[in-house]
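Of the protein chains in this complex, all but one are displayed in their positions.
Chain naming follows the written order as A and B, and within any one chain the residues start at number 1.
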Amino acid sequence: MSDENSSCCNLTGSEPTATRSSAPMWIIVVTLSLLFFGGLYLDSHSGWFDAKVYAPYNSAEKLEVFQPKSGTAAAMARGKGLYEGVCGICHGSDGAGKAGQAPTLAASEWVTAISFNRLAHIPLAGVNGPMKVAGKDWNMAMAAMGAALPDDDLAAVLTYIRTSWGNNASAVTADDIKKIRAEIGRSPQAYTVEQLKVLPE
Amino acid sequence: MKTGFSVFAAAFIALGLSWCGLVYAPIQQLGGTKQTVVLQSSDKWPMQRTGDATLGLQVYRANACAACHTVQIRQTGVVHTLSITDLGVHKAVDFKAFMTSLMAVPELMKCSNSIVGSLNQWNGSVPKLLFSGEESAMVSMLGDKLKAVGVKTEARVETTGADIARGWGLRQSVAADYLYDTPVQLGSLRAGPDLANLGVRAPDVNWQLQHLYAPRSVVKSSTMPAFRYLFSVRKVGAQPAPDALALSKAFAPSAGFEVVPTAEARQLAAYLTSLKANVPLYEAPFTPITATK
Partner (left out) sequence: MNPTENNTVCPNELDASCRVPLLALFGGAAMWLVLSLALGLAAVMTFHQPDLFADCSFLTYGRAQAAANDLLLYGFTIPAALGVMLWIFSRLSQAPLALPMVPVVAANLWHLGVLIGTVAILIGESTGHPWLEYPRAAAVLLFAAFMLIAVTAVATFGARLNRELYPSHWFLFAALLWFAWSYSTANLFLVSHQPPRGVVQAVIGWWLANNLLFVWLALVGIGIAFYFLPKIAGQPLASSGYTLFGFLTLMFFGTWCGIPQGAPVPAWLPTVSAFGALLSVIPVIALGIVAKKTVCGAKVSCLGGTFCFMKFGVLSFVVSSLLYVSEFCPRYSRVLDFTWFNFGVTQWQLLGFATMILCGAIYEILPRVMARDLPFPKLAKLNFFLIAGGTLLFVIPLLIGGLEQGIKLRGANIPFADASAVALKFLRISTTGQLLVLLGALCLLLNVLVMTMQWKLGLVKSVIAAVTAPLKTPEVKS
């Protein structure tokens, strides 16, 4: 007869039973020690459940360390974002200005001057009165749009406009802005062109 | 376990704990994610896809492309790097000696050997990688010292990993990348290359269509099945259709016929070319390479 029948005869109808004995101590000890070492691993690698911490960063502090500091590349990206939020509305995202609103920044001698001193005064204090920009005459009033920006943000914006759209002037640092702000004082009057031309180059 | 109830209770608690930890908690933490911002910029991330690309995700799902392709980059590490971009008035020949003297300070001692060693036989070409490691203090200190003597340097944060070295992406994929995907098609097998940054690697829609119709006509060693049923072969009319595929002889249909993509193929190609992950985010930072204007 087939194996099924012979194994059938082995089973004299009794269902299987289990011996009553407990788990050996060694496996309980191993489990507890694995729990401990696993806990250490969780502590060191989980970033403590922070939503922004991804492996290979093991903690929020390590993630912070690796954020790129302001180098020229980073400042460019930052300056662009800030420019488009603050200045681009009137001066255009392509820096070409808008007729009746704001003069061009691209190929503007005010922007590309070797010294940024006169340029920096404009967003910090404002400018009004007749002004010649890139061969065109303008007679509008600009408020101190950059006065509310912190030093490094304004520096990033000025660096951006001095190096974009064909402009090729030097960068502006936060320290420079800080010095100029200290010179101007708290609530300066808007400059006229004559007053700007008096400023040192 | 003495009673059915105790078995039920044990199972309930065990599964309940993992439900809380692996279902409920992630939904709370990640389920309400909104758009985030690209690092050091005001650009939003991710951008919504075009209509065709959104439909293309459904074509991707229906044809189970995720069975062979993944859409996730992994990253094994991140380093600070410092490179020389302009030697200024210094010359390459005496730069090595100069660096040795510069690095004779206790904080820079430990990597002075490797940095000075890397300057052996350096012919002065820039950019030259000086240091690559995890300590940012090293980078800023060395950078400042070199700036003080007129040497221009660039400090960058760079990602490391096999996927990144292979050019499949610039940083690891994070939750923000999948915000608008329904369903999320991460994939679990790389029988074909990863697609997370495909829109940057292969942005040409026509290439995608040709690859779908006859993979071996554009990639000789490909084992990808041909998806001819996403295209229709029909008689050429008075003029060839503007979107007919330009196929080489071995793969072209018989004379007088042309291969035209169906709407599904176009949607799929639009989706594939929309796959991009090339911007740094707070949770996956790196220094992007900005194009000079």
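Note that a residue touches a chain if its C-beta (ideal position, glycine included) is under 8 Å from a C-beta of that chain, and two chains touch if they have at least 3 such contacts.
Predicted model only: the values in this text are computed from it and were never measured.
Engineer: Among the chains present, which touch the one that was left out?
Structural biologist: Across all of the complex, the chain we cannot see touches A, B.
Engineer: For the chain not shown, which residue from B:183, B:203 or B:240 touches it across the whole complex?
Structural biologist: Counting the whole complex, the residue in contact with the absent chain is B:183.
Engineer: Return the single residue from B:132, B:159 or B:173 that touches the missing chain.
Structural biologist: Once the missing chain is taken into account, the touching residue is B:173.
Engineer: Give the residue, chosen from B:27, B:126, B:149 or B:246, that touches the chain omitted from the document.
Structural biologist: B:27
Engineer: Applying the definition given at the start, please give the residues of subunit A touching the unseen chain.
Structural biologist: Listed in rising order, the touching residues are 2-5, 7-13, 15-24, 27-28, 30-31, 34-35, 37-39, 41-42, 45-55, 57-58.
Engineer: Provide the residue numbers of subunit B that touch the chain removed from this figure.
Structural biologist: Contact residues on subunit B toward the absent chain are 1-4, 7-8, 10-12, 14-15, 17-19, 21-23, 26-27, 29-33, 61-68, 70, 72, 74, 76, 162, 165-166, 172-193, 215-216, 221-229.
Quick note on the criterion: only the chains that are shown with their structure count from here on.
Engineer: Between subunit A and subunit B, what is the gap in Å from one C-alpha centre to the other?
Structural biologist: So the centre of subunit A lies 20 Å away from the centre of subunit B.
Engineer: In the complex, go through subunit A and note every residue touching subunit B.
Structural biologist: Within the complex, subunit A touches subunit B at residues 49, 51-54, 56-57, 63, 65-74, 76-78, 80-82, 84-85, 163-166.
Engineer: So in the complex, which bits of subunit B are touching subunit A?
Structural biologist: Residues 29-30, 38-43, 75-78, 80, 136, 140, 154-157, 172, 174-175, 280, 282-290, 293.
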